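Let's look at subunit A:
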Amino acid sequence: MDRALARDLQERFSDRLLVPVRQRHDETEIRVSLANAVDTLRALHDEPAFGFEMLIDLCGVDTGDEMQVVYHLAAARSADWLRLIVPGIDRAAPRAPSATFMWPGAEWMEREAYDMFGIIFEGNRDLRRIYMPDDYQSHPLRKDFYLADDASRSPAAGVRNMERAGTPRDATAATAVRRAKGA
Partner candidate 1 sequence: MSGLTTTWARLTPAGRALAVLLPIVVIGGAGTTALLVAFGGAIGATIGANIPIVRFLAASVITFLITVPTAFLLIYMEMKIIALMNLRIGPDRVGPFGAVMSVVHGLKVLMKEDYTPPSVDVPVFTLAPVVVYTASFMTLLVIPFAPALTSMNLELGLLYFFAVGGFGVVGLMMAGWSSFNKYSLLGGIRAAAQAISYEIPLTLSVVGIVILTGSLSLTAIVAAQSGSFLDWFIFRQPLAAIIFFIAITAESNRTPFDNTEADQEIVAGFATEYSGMRFGFFFFAEYVNVFIVSALFSAVFLGGSHAPINLPFHPEINVDLGTLGIGLPLLAGLAPVVGTILCAAPIWLFAPRVRTWQALLGGFLIFGGLSTAAIGVWAVAMLPPVADLLFFLLKTFTLVFIFVWMRGTLPRARIDQLMGFAWKWLLPASLLNIFATAIAVLITG
Partner candidate 2 sequence: MTTETTRPTRPSLDDPRVAIPGSSSWYEPAPTPQTERQAEFLNLRDGEMFINMGPQHPSTHGVLRIIVKVNGEQVIDLDPVLGYLHRGVEKLCENADYHQAICYTDPLEYVSSLFCEAAPVAAFEKLMDVEVPRRAQYIRVLTMELNRIASHTLFQGWMALDLGGLTPILWSFIERDEIVDMLAALTGQKLLYNYYRIGGVNGDLNHEFMSRLGAWMSRAAKHIDSNLGLMNENELFVRRTRDLGTLDAATALRMGVTGPNLRASGVPFDLRRDRPYLVYPELEFDVPTRTEGDALARYLVRIEEIKQSIRIIDQVLHEMPDGPVMAKLPRLIRPRPGRAFGAVEGPRGVYGVYAISDGTDQPFRMRIHDPSFVHLQLVGPLTRGNLIADTMAVMASLDPVMGGVDK
């Protein structure tokens, strides 16, 4: 746990942090709103005091109530992973800024998040499905995803046993979506 990093982050980003810096094991976690995400990323990357040059991971999270985009950053100055969470993205029409302006390598990870969660990353030049076929309709990692429900809209509907249309009998949006309690 890198206390100095937590202190620096708290000082630098005190105006935009949604919750205070959290630390656990070798992870430091900050949360900023969607509007501040790009500035924060840029500051973390560019400012010599931080120097988080490596984007280790970018992923989407569906908490059941909202979408989040989570960045894991690494820097030479600290032995901690920095986790930047951008919460509060609308589940119905999720949009987030792209990180490809700084890390071109985030392109595919954003494509994956788009494929799996439907999050549209504004600024990504190549935002299309990466794993699922092009004519696939829904986003599989969302918490309200059913295979059967989706298959009824796909061109192969009712052809293969695996994708035969049909939803769980008691499946409604309210009962089926698993919601994160502490996330």
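Candidates were picked such that all candidates are chains of the complex that A comes from, given by their letters.
Quick note on the criterion: contacts are C-beta pairs under 8 Å (C-beta built on N, C-alpha and C of every residue); 3 or more make two chains touch, one makes a residue touch a chain; residues count from 1.
None of the values given here were measured: they were computed from a predicted structure.
**Q** Mark the candidate that touches any copy of subunit A in this complex, from 1 or 2.
**A** Spelled out: of the options 1 or 2, subunit A touches 2.
**Q** Considering the complex alone, what residue numbers of subunit A touch candidate 2?
**A** 24-27, 29, 53-57, 59, 61-62, 70, 72, 74, 76, 79, 81, 83, 102-109, 112, 116, 125-135, 140-141, 145, 155-156, 159, 178-183
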